[in-house]
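As you look at this complex, bear in mind that one protein chain is not there, while each of the others sits in place.
Take a look at subunit A:
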Amino acid sequence: MASSGPPPLEVYLLSSLRKRNALEVDALRPVVESYLRILFDKTLLRKECSQLDKRTKALAEEKETLKRELLHKDENEGKAAMAEKLTRKNAELGEEVLQSYKENARIAQELAAKVSEVTTLREDSDRYLTERDKLQLTVSELGERNKELLTQVEEERSTTRVLHVELDTVSQEKKECEQRCEQAKAENAKLVEVLLEMKEKEAERMNAANDYYDSVVSNANLQAARRMGAAQSGAGAIDGDWQDMDASDFAVGVPKMVKHLLPEAHAGACQACSFSNKGTLLATGGADQVIKVWEPKKGAASSTLQGTLGSVLDLEFTPDDGFLVAAGADGALRMWSVDTGRSKHTLTGHKDKVHSVSFGANESKKCVSGGQDRTIRIWDLVKGYCVQTIACGSTCFSVCMGQNGSFVYSGHFDGSVRVWDFRTGSLEKQLPSLHGSQVSSVCVSPVSDRYLVSAGRDNCVKVVDTVTFETVHTLESPSFKTAGAKAVPCISPDDAYVACGSTTGAVCVWSTRTGTVDTELKKHKQGVLACAWNPSAAMIASTDQKGDLIIWD
């Protein structure tokens, strides 16, 4: 088969494929291709068309604008023709006008001449008119002035009339006064005579008094000699006058021995100590912001009161011993129940440290306090607020209330002691410069109210009589020094002794009768700040700068 040419199948296939392609491909390819080309051209033409559309639009707009311009032009041309005709007419009319102008000019010249005459006349008349107006104005002004002056004259006339009247009355008064003066002179002369008579009588009375005084002095000397004799006889008894004056029934001596030594009862200085009024409790307060209540006989602490925000500077039991009030460096007074230890009030009002607090003998509902802010305040302890504020002018270091509750004694920075009426708050008495330096503490006799004792920083304690306000004794001792520190004195219940701590560590006990040192209690290692006398026993409690508490018996 191979030799006889290509196999018939292949020939058939080739021919039929060629036929197929001729029909399907070769015939249709040009159609399709040209169709695609036409499509392409169409899109191109479409684009061109759109561009041309845009251009025609633009051209149409341009044409529109040109048309409009053309219309304008046409109108203008029409107007121009009209204008030419009008100018021609204008020229003709112009000539006529010229002629008429010339005539007018002539007339105008004549007119002008006349007008100028008229204007000159008018100006003249105007000038006259203005002058007339001015004159009228001045006339009216002058008229007003005249009126004013007339009224002034009238007023002055009336005032002079009034003055005349007044003058008359005054002259009358003057006459009366002169008369009175003469009468007074006469009275004066009479009174001088009376006075002279009275003075003579007075001189006579003085003479009589002098005689009486001399006799009394001689009697007194005699009595003193007698008393000395009795003392030498060793009876040791207190004379009748003394016993009458001392109302206390307590048998009190001077403690000599240390009963309890409580070292460092407070951490830091202990500035305040006070016995309860029955003498069964002792309270101390110190720089550690704590108040401790002790049983002085056992020497043991019974309770601790807390709540103050500063050093405790002073404290005192209420007269019924139910509460304890403490003054603190935080400017507040605090009140605790002694039994429960519960705080009842915080009394605020002082603007600075409260240095002292005090009660009267029977008044548990009111207390008095003195502070750095130069005020003394009186507090209502039931309601818990300040009922009276007394401005005392100088820093008050200490207040003390008299036993009868009517006076408040205060010691001040300026060295004076002042006495105030508790009810009215008025200053009753002032003892200026009682001490040479600050008064650190004052106290009064616990029962009798007889003595006022004040300790100053001038190394002395003064005992003042509360009736006469005269200094009875100035208590001093070589071992007694208070300069630069607080010293709180105390008086024995029978007024016989005054005790006060010293910076040397000694507690000096003076006799109020003789004004001399009776005992010196030396046990403290540091300066003694405060001491208190048990109101019902010969017992002294003293505290020092280290915080030690010693109870003497």
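Just so we're on the same page, contacts are C-beta pairs under 8 Å (C-beta built on N, C-alpha and C of every residue); 3 or more make two chains touch, one makes a residue touch a chain; residues count from 1.
The rule is short, and it goes like this: contacts and distances are computed from a predicted model.
Colleague: Write down which listed name, "Mediator of RNA polymerase II transcription subunit 18", "RNA-splicing ligase RtcB homolog", "Autophagy protein 5" or "Trafficking protein particle complex subunit", is the UniProt protein name of the chain that is not shown.
Modeller: "Autophagy protein 5"
Colleague: Take the complete complex as the reference. Which residues in subunit A touch the chain that isn't displayed?
Modeller: So the residues of subunit A touching the missing chain come out as 6-7, 9-11, 13-14, 16-18, 20-21, 23-25, 27-29, 31-32, 35-36, 39, 42.
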